[in-house]
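One protein chain omitted, others in place.
The letters A and B name the chains in turn, as written, and every chain counts its residues from 1.
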Amino acid sequence: MALVLDNLSKRFGGVVASENVNITVPKGKITGLIGPNGAGKTTIVNMITGMLAVSGGTIRVDDTDITRAPADQICRAGLARTFQNIRILPENSVLDNILIGFHRHERCSTLSALLGLPASRRETAAMRARAEALLERFGMRHLAEYPAGGLSYGHQRRVEMMRALASEPEYILLDEPIAGMNDVESDALAVLFRDLADSGIGILLIEHNLRFVTRLCEHIYVLDGGRLIAEGAPEAVLSDPAVLTAYVGGEHA
Amino acid sequence: MLLQQLLNGVVVGGVYALFAVGFNLVFGVQRLLNLAHGAVFMTGAFVAYYTVRAGGPLILGFVAAAVASGVLAMIIEIVCFRRLRKSGDAEFGAIISSMGAGMVIMTFWQWVSQTQVLRFPFDTVPVVIYRFWGLRVSLLQLLMAAAAIAIVLVMAWFIYRTAFGRQVRAVTDSERASMLVGINPNRIYNLTYFISGALAGAAGVLVGLAFNNINFTMGEPYLMFGFAIIILGGLGSIPGALMASLIFGMVQTLSIAYLPSGLTTAFIFSAMFLILLVRPNGLMGREEAGSLRGRR
Partner (left out) sequence: MMNLLLGYQPLLDLFLLHLGLAYAQWLVLRAGVFSLGTVGLAAVGAYTGGILVVTYGLPAPLALIASALSGGLVALALSVPLARLRGIYQAIATVAFIQIVLSLNIYATNVTGGAQGITGIPKTVGTPLLLVAGAVTIYLMYAITRSRLGRAFDAIRQNEAVAASLGVSIVRHQTLAFVLSGALAGVYGALEAFHSYALVPSQFGFPYLIAILSYVVFGGRTSLWGPIVGTAVLILLPEVVRPLADARMLVFGILLILTINFLPKGIADTLIERARGRRLGARRPAEADTAKGS
């Protein structure tokens, strides 16, 4: 049971953006994907999340093939994500931002939603309660009614995280989750990610920050020029000459 | 008969080109639709009419119409779009704002003309018919074709061969980058809108002459045709708009000749829907990446 990329490739016309990438993200573990700027990380993310057509290879979530599935079905297969550049719903309150995360689990019929029947109202109330519980866990209960667009950067990141968790995913893809954060904030998130993995969620962590990745991940993949150049335990990977070459002049953090 | 219709179609298409190229030019530069373009077009016809009625020669009316329409389009950009563009979400706003501007201009000409249909004096363009190879061409048609070709050529030269044209294309690529190399984007926008409006105004005069019918609702169908043309040609593509205008002019003339009257509009727009069904970005438009409506 894992999120598996099998021989994944992407070509734009004649240009190869990814070639034969094999990645396995097991449940309950944090798997890292690193690489210098322009290594092709974003292309991989876009293919997994259904934003970009796959040229070759397959992507599977457990036993479900999501290679050609549209973005919404990928979520339904149990894979949630956060975005590299924060994307919240700025007009909505923090609570409403999280409520939308429960969409995958809403069961009431379209008709009862249209007519405002008790089933729909009960469901909305239940989702609210769960959203409030999440807010409590993240220490943001007091901000529930604030418009999400006016929050600080760190809080917006957490709203995004809560929203992804609300969909109760089996796997979660974190696209540079600590970009722009200070050490205190990122340490707090590290603890949180550890907790998530311990609760059985498989995490694919795409990061720039090598220190952060080596501290958290059991297994790391290194991407350069669209190809995997190394994989394995953090210490082994970081002493790999190919990886050092790729990162020379890059941002050693 | 068919050949004659095709010839008529090419002339009509030339006038559409004047209208649609300006419409599309603005879209290409700012990614905004100017829904007041039909009203700008109409303004050209009215200005030429009042110039001629005041005793001016037609050529003066033509120039006055182009200048007035150009200035009007420039004002529309400054009043309706400039503030919106800075706010970010201008796509929807521009449609609303320019729709409002179109309404204001229409009401203005309705007042001025007191809701009357205006006609040029009888011999504004002498009625002369030339015949060759069994085809009939009127002086007016020749005039229309010549004017359309001349204006489009001058514009193409302007955009593709002059410093101004390079600046327009630079601003189209990136407003910020062009500012860094010392281009003032607002000046470029003013000029682009002026050109776009002047083209529409010229088209207005030609259409006013051709049908000898000037009224405050005459812009509406042309705005609709403009839509169909830029869908066909691809939003923002000038050569696409040119091609599409000619095809459109011919299709329209043929369908008027061979389809039950009254169905032409329905036919044209249904064809447009079919095109959109197959090519969501227009017949010659480029695909845009990152679709969430299914992978392509």
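The working rule: contacts are C-beta pairs under 8 Å (C-beta built on N, C-alpha and C of every residue); 3 or more make two chains touch, one makes a residue touch a chain.
What you see is a predicted model, and the numbers here were worked out from it, not measured in a lab.
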Among shown chains, those touching the left-out chain:
A, B
Pick from A:27, A:76 or A:208: which residue touches the chain that isn't shown?
A:76
Hidden-chain contact residue, picked from the options A:6, A:123 or A:187
A:123
Write the list of chain A residues that the hidden chain touches.
49-51, 70-76, 80-81, 83, 87-92, 96, 99-101, 103-104, 106, 108, 110, 113-116, 120-121, 123-124, 139-140, 142-143, 145-147, 150-152, 155, 163-164, 166-167
Had the left-out chain been drawn, it would touch chain B at residues 33, 79-80, 83-84, 87, 89, 91-93, 95-97, 99-104, 106-107, 220, 224, 227-228, 230-231, 235, 260, 262-266, 269-270, 272-273, 276-277, 280-282, 288, 292-294
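What we mean here is this: only the chains that are shown with their structure count from here on.
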Using Cα averages as centroids, what's the distance between chain A and chain B in whole Å?
47
